[in-house]
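Excluded from the complex is one protein chain; the other protein chains are retained at their positions.
Chain nomenclature is as follows: A, B and C, assigned in order of appearance, with residue numbering initiated at 1 for each chain independently.
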Amino acid sequence: MSGNTLGKLFAVTNFGESHGPAIGCVIDGCPPGMALSEADIQPDLDRRRPGTSVFVTQRSEADRVEIVSGVFEGRTTGTPICLLIRNTDQRSKDYGDIAQSFRPGHADYTYWRKYGLRDPRGGGRSSARLTAPTVAAGAVAKKWLREQFGTTFGGCMTHVGELAIGFESWDHVHANPFFAPVADVTAIEDYMNALRKSGDSCGARLRVTARHMPVGLGEPVYDRLDADLAHALMGLNAVKGVEIGDGFASVAHKGSMHGDSLLPGGKDGGARFASNHDGGVLGGISSGQDLEIAIAVKPTSSILTPRASLNIEGEPVEIVTKGRHDPCVGIRATPIAEALTALVVMDHALRDRGQCGQARGGLGLE
Amino acid sequence: MSGNTLGKLFAVTNFGESHGPAIGCVIDGCPPGMALSEADIQPDLDRRRPGTSVFVTQRSEADRVEIVSGVFEGRTTGTPICLLIRNTDQRSKDYGDIAQSFRPGHADYTYWRKYGLRDPRGGGRSSARLTAPTVAAGAVAKKWLREQFGTTFGGCMTHVGELAIGFESWDHVHANPFFAPVADVTAIEDYMNALRKSGDSCGARLRVTARHMPVGLGEPVYDRLDADLAHALMGLNAVKGVEIGDGFASVAHKGSMHGDSLLPGGKDGGARFASNHDGGVLGGISSGQDLEIAIAVKPTSSILTPRASLNIEGEPVEIVTKGRHDPCVGIRATPIAEALTALVVMDHALRDRGQCGQARGGLGLE
Amino acid sequence: MSGNTLGKLFAVTNFGESHGPAIGCVIDGCPPGMALSEADIQPDLDRRRPGTSVFVTQRSEADRVEIVSGVFEGRTTGTPICLLIRNTDQRSKDYGDIAQSFRPGHADYTYWRKYGLRDPRGGGRSSARLTAPTVAAGAVAKKWLREQFGTTFGGCMTHVGELAIGFESWDHVHANPFFAPVADVTAIEDYMNALRKSGDSCGARLRVTARHMPVGLGEPVYDRLDADLAHALMGLNAVKGVEIGDGFASVAHKGSMHGDSLLPGGKDGGARFASNHDGGVLGGISSGQDLEIAIAVKPTSSILTPRASLNIEGEPVEIVTKGRHDPCVGIRATPIAEALTALVVMDHALRDRGQCGQARGGLGLE
Partner (left out) sequence: MSGNTLGKLFAVTNFGESHGPAIGCVIDGCPPGMALSEADIQPDLDRRRPGTSVFVTQRSEADRVEIVSGVFEGRTTGTPICLLIRNTDQRSKDYGDIAQSFRPGHADYTYWRKYGLRDPRGGGRSSARLTAPTVAAGAVAKKWLREQFGTTFGGCMTHVGELAIGFESWDHVHANPFFAPVADVTAIEDYMNALRKSGDSCGARLRVTARHMPVGLGEPVYDRLDADLAHALMGLNAVKGVEIGDGFASVAHKGSMHGDSLLPGGKDGGARFASNHDGGVLGGISSGQDLEIAIAVKPTSSILTPRASLNIEGEPVEIVTKGRHDPCVGIRATPIAEALTALVVMDHALRDRGQCGQARGGLGLE
């Protein structure tokens, strides 16, 4: 299967370019009978949308999703769901300069080397705009998982550049433009304002969780749940690192401390756990604990600061990227990371049901 | 496709259990005409093999690989290559205690919850022993990539527990039992000896690289090269984190510093780069720079230190894992991580050739 | 992968319903750099289009295709090509009667039993209208194969109901509304007019060929070229039989007569053949001879003749299907069967290039 499909049973095929007529995706394999309308999808798209604050790109896109197929009289039919988002703001003149040269740290160079040509308008296919269909598909997955298992997903920003944000409460995440889990975002605003003035960009660290997870999802030895989460999240534009549970901190751990002890008193024939160093996955299979994931997002490569590069003739050039760019792509990555997590969980929920049906080993049961 | 196959065109299907009669894999899609014998595969298996020093499990397995199919008169035929490794040391009595209870931090619990039963002998399917077929398949991929592109793979340990090892030279890696890139491993030996005496285990951080990489590998938006590397490496037993290039350090970077500037003077119509913060992947496609990957390995969950857990009846128990276990699974993970990296690169080399053939956009060429 | 994708490297994902807002497909994996515009696709769509003669459904659809993505400045970019066809004539009132009952021989019943609901407007997803995106994708495949190898595809009708049509010349196929390879179609017109008056429908037998085939396509043992052709063609609505080469006539053959003798004097290091009983495939791999395929199309299940059936309450009903239907779906199946054949050949051309590159065993060469 070619590379623009995510998932095997809940399979999302993504299409479109930043400045083409439309972007979208086809979801194949959605269970039938679920109530679904555009209103179930639009809120997540709105969270990812550009232009919502001065700290993100000022491109103005409504990102209105249209359900083209797969829903009849308000319910999924089990046939492919095509979601279409028309591009409306295509000021591609902004990109004229970079059509003939390569931004350092950008996909410009590698697309051109792989395919022998590229669509330079807004980054074409390499634009983070292509995460919008992923977010739309993720909203469908979230709805089914919530209805089936009560599973919910949350994401927040825990570092912006050198600034550690800390964690106070999930309640704050929706109350500020940074998806920051803190009440007072003054420090973040100051940091971002200084960054914008400098014409530079910065990285970010995000946390994603899933609560009320079903137990038993994941297919070792290769398609482990954590492996597929890593695949999905490392595939998000600009991500350079993925952690499950304690992640890189585990390196300095001792086994006597790291292993999450099992305790009696869990629900549905399962265990409670004394801790969650493993982030909800053991041996590649969900344990029923919360998924705990962290990702590292690198700084945007399209910046105003001049840098040395080459043009397509191989000649040295100095490059400055004007146009409308996010100074910290990590900000808008939060709802995308949630969506990717939901898509992986959804796919494995169906795969597990296919192979294992309802049979489960409960404690004290055979 | 079910979850025990890695890769789409160079597809490796893994089978077997730790204490069953044999383990192995089937490689489907290997290019025809490559010279191949067991002697090409055995050295990598020997590097991963148990019992090679006092610092790894004392299980004694020869890990002799047999090529069952796909090779005729010393050359690959293009048909499936089955690699078989007989298990010879199956002292499963060591595991009698744990058949009825769950080791904290181990797959015991999730296998039982998913499948409703499990093979407890040596961890059954969840054992790190199942990485041996992966290493064997990786040796086939390495050989083809070396012959086609000159690509080579290297791995080393950079942290063991709290101890930072540093990097002196690749030359040292083969001269000590830790895959450590330093001349003097006394500190590591002391650390590991103290750990063994304490009956505990520790984590590790590893680095993997690929040099002489072909440009243009990876299929955005989902099957990016870095995404598939993250999938493969997060799927290695006990891995909790994966980084590409600067990884989590990128969070604190500025775009002006992070973006790798392109310079003239590269080879084969390509660019040189002033740095490699992106670790050889841009926009999900290989740039021709070296791949730079780091992984975090958690401490072994099978330890002598007593811990609280449950048995399959849901009753509290105290668990101690005797038997033969690695105090630091990260040590033997080095050749496995190399193999997984090679398998991903190999699969994408064939996928790229399938879609794009030989056409490449070189600098100054159309 | 879910069931609405055809092909692995040239992967076509189909979406839409007969009376939804639009139908279409996403082609993932198309080689980059090929000139492509709507004008390359529309002619094949026009051949399949309804309303072109009195012998096919009178539904009036322009079937205008829009290339939504994957093409920049007239060339394929190697990224997904979304093809969209808006539905314009959605007189779904015609179908009100059948929403609550099941047409004998139709997918009404099985969709409802599988999914627990269905879109009854025009047959919803089960409508032959969903072959339009397949035809559009097939036109892309045909273009690439023609440019790369000179491969061309042809289809014609050889039987309509009990009437054997015979074969005179491919030249006639485009000159009559039946895709009949004969100069005089009076007998067919008479047959069809009588059928229409009777309110009944009939079957058809079609022939599909591919000429100038590349040698070496197909992946035994399971994904043989003929196996994948059979998959694609049996998957065409109403098809009940597929033959390769002599097909069922082979049953009565002797080996001494059936085996196609190899002769010297072929092109490009290949053999000539004395005959083509095997229809261009040997051992699941293309031999370089013409592909020769035949399919059986059953009579349309939507007819004016009353028949016994059930409604969704399980009560007996008499059912008559009014509305606009093809009395012989086999007529319009000809361009669809060509397209499906081209899609399978295209996918295997890329798969073969991925695994085997350009290496070929020519006669007299090593």
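In this section, a residue touches a chain if its C-beta (ideal position, glycine included) is under 8 Å from a C-beta of that chain, and two chains touch if they have at least 3 such contacts.
Since this is a predicted model, take the numbers as computed values, not measurements.
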Inset, instruction - Give the labels of the shown chains that the missing chain contacts, considering the complete complex. - result: A, B, C
Legend entry - Given C:G33, C:G51 or C:G247, the one touching the chain that is not displayed: C:G247
Inset, instruction - Touching the absent chain in the whole complex: find that residue among C:R86, C:R211 or C:H231. - result: C:H231
Inset, instruction - May I ask which residue of C:S60, C:S169, C:N193 or C:T305 touches the chain that does not appear here? - result: C:T305
Inset, instruction - Could you list which residues of chain C touch the chain missing from the display? - result: 1-6, 8, 14, 102-117, 125-126, 130, 159, 161-162, 200-205, 215-224, 226-235, 237, 240-256, 258-264, 269-271, 274, 277-279, 281-288, 296-303, 305, 307-310, 312-316, 351-352, 355-356, 359-364, 366
Legend entry - Contact footprint on chain A, counting only the chain that is left out: 1, 8-9, 29-33, 78-79, 220, 350-351, 353-357, 359
Inset, instruction - Over the whole complex, note the residues of chain B touching the chain we left out. - result: 1-5, 8-11, 13-17, 20-24, 26, 28-29, 32-33, 66, 68-70, 72, 75, 77-82, 114-119, 121, 124-125
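Note that in this section only the chains that are shown with their structure count from here on.
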Legend entry - Interface ranked first by C-beta contact pairs: A-B
Inset, instruction - If we define chain centres by averaging CA atoms, which chain lands farthest from chain B? Would you check? - result: C
Inset, instruction - For chain B and chain C, let me know how many angstrom lie between their CA-based centres, rounded off. - result: 44
Inset, instruction - Just give me the whole-number Å value for how far the CA centre of chain A lies from that of chain C. - result: 38
Inset, instruction - Just give me the whole-number Å value for how far the CA centre of chain A lies from that of chain B. - result: 25
Inset, instruction - Would you give the residues of chain B that are in contact with at least 2 other chains, written as numbers and ranges? - result: 1, 8, 220, 351, 355-356, 359
